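Below is a slice of the complex: some chains, not all, each in place.
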Amino acid sequence: MGSIFGNLFRISTWGESHGGGVGVVVDGCPPLIPLTEKDIQTDLDRRRPGQSEITTPRNEADQAEILSGTFEGQTLGSPIAILVRNKDARPEAYSEMAEKFRPSHADYTYQAKYGTRNWQGGGRSSARETIGRVAAAAIAKKVLAAKFAPDLEIIAYVKSIKNIEANVDPETVSFETVESNIVRTGDPDAVEPMVELVKQMRGEGNSVGGVVECVIRNCPVGLGMPVFDRLEADLAKAMLSLPATKGFEIGSGFGGTLLTGREHNDPFRMEDGKVRTTSNRSGGVQGGISNGENIVFRVAFKPTATIMTSQETVTTDLKDTELKGRGRHDPCVLPRAVPIVEAMASLVLCDHSLRQKAQNG
Amino acid sequence: MGSIFGNLFRISTWGESHGGGVGVVVDGCPPLIPLTEKDIQTDLDRRRPGQSEITTPRNEADQAEILSGTFEGQTLGSPIAILVRNKDARPEAYSEMAEKFRPSHADYTYQAKYGTRNWQGGGRSSARETIGRVAAAAIAKKVLAAKFAPDLEIIAYVKSIKNIEANVDPETVSFETVESNIVRTGDPDAVEPMVELVKQMRGEGNSVGGVVECVIRNCPVGLGMPVFDRLEADLAKAMLSLPATKGFEIGSGFGGTLLTGREHNDPFRMEDGKVRTTSNRSGGVQGGISNGENIVFRVAFKPTATIMTSQETVTTDLKDTELKGRGRHDPCVLPRAVPIVEAMASLVLCDHSLRQKAQNG
């Protein structure tokens, strides 16, 4: 319970940061979708550690093996199991954590909930768990492209790091622009100040957070379900299930509460035979269902909890103590969060596409 | 699909704004919980229309009938079905909507998805649907109190309407303070300006939105599950499933992205033999699991889409036209949203309490 996501495109992730590996089982994938390990590797490489000078130096190739569910380069319709071995684990770096709870980490709550925890790294709460999501999402993207939305584009990018805000137009930002810089922002002018800030933070043993924005273009009309499974509700759950997230907003978001209804409503107009809105404060979703406009949402990521300075904390036998962070960590998770946000959005859209087809196709 | 919420305390809501009624079936409720229709009515009365001068004048008593699942004033452990009849429906007020899509409503997306819709009011997208949620949550609260958390307090309040912000301390705000004013804010000084603003908006045929904040006090440690069913993920889904919501944040939220890790982390300290944090930027949840501190989150509600001025829109046969709002609507949903936010939080906590008991109890 808790490691399964989706209704029809159902994924089951597993694995701790230290142990045999991490992976995922995808149940419900349509058959005859071309799929090789390379499709998955491309996305895994975007999230893997050690990919640039501003991410963690933990060096994992994160090589994916497809164990089942494909035959002669295509999906069979049966469960697709994917395995990524843990290689560059260094449990010894965590020995102090066996006895001390790291502040703003999951150590204490896992211990309190389960009466045990794998203290060698983040265990199940490690961002390493997202490998399974990204691998599953690589398949979801192929399904979406082959069966539901050939022109679909899901593009996430760093919107802000701390107080440095990028100037990005969701209508036009390109995947290439985002991937062209190690911050993964959509604003070339923001790259340098962001890189500088992250480096400075790392130098100080400190960390920063920020906001990832994501735009979904050419999404079919009709995805999402009243009442509980509104598209924005499932996107919110998907995003808030990511480590280090603190907020989600779609369209006008929190800022939209400063407008009146007259200012906020999106008028409808016919355009090229299609029902369109002349503004998009709805963020592409109305009544929980996609309306064909760009879906735009933002996710807040807090500053990385692991910092290299001494902090107050308590021991597992409940005594006050201090702890100084060790291990290999990202001073800022944002650049690597970008492909993960895209992954979660892909999983939500793929699941809702299958649900839409079942009921209304 | 879409109208069922929860894993172990599973609710199934049904009903349109115009038709036989609305209601809910609760499956999985523990037995021997004292429950009468009065328990449910108290909460329904807090969300019902026509309760004050700043809400919609639609006058519905919203009388709940328990059809099953109780015996001699206690739950049986079998499904509890609750029915609320629609009484003061006026479909004639909506005849124009049969042919025109209301901007920023669900009319167009429902029509596009299903090829049909009940245009007599909001249909399934009406806020009237939340009656089922509130009724189910009245039961959830009784379960929580009887079985899991006798001292639990779930208190929501209006944090802001448009640019008027209330000054409320989540540590101390009381249910009585919130209920003592028709805005349902926790700040007595904010009541009058907020009421004035809403009245002014209604006078202009306009509308406003705002932010509801909710604090959960005395929540047991250990609720929430890695990975996908983190407590904040399920709260986010619950809140974003409410009509008119555009954002969710927990603890430091979006504002927390402006801090460094050193400023943001919550140090642990022992206090009265308990592990506590000396600050609460985590918002009571770490690693997806409650840590015993106050859970504090905020939900953004957009301004009501129905406004009484002419707006551009299109007809169901795809021609440009104009539409002026009619019918009876809230110029500001916030006061009535307060009990609904509490209801959704109760449902999430009750479900997670049962899940926690199953695996770790």
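Annotations
Each chain gets a letter, A and B, in the order it is written, and its residues are counted from 1.
Keep this in mind: contacts are C-beta pairs under 8 Å (C-beta built on N, C-alpha and C of every residue); 3 or more make two chains touch, one makes a residue touch a chain.
Since we're looking at a predicted model, the values are computed, not measured.
Counting every copy of the one repeated chain, the full complex in this structure comes to 4, with 2 of them shown.
The working rule: only the chains that are shown with their structure count from here on.
If you check the complex, the residues on subunit B that touch subunit A are 1-5, 7, 13, 101, 103-110, 112-115, 124-125, 129, 160, 162-163, 201, 206-211, 221-222, 224-230, 232-241, 243, 245-254, 256-270, 273, 275, 277-278, 281-283, 285-291, 298, 300-307, 309, 311-314, 318-320, 355-356, 358-360.
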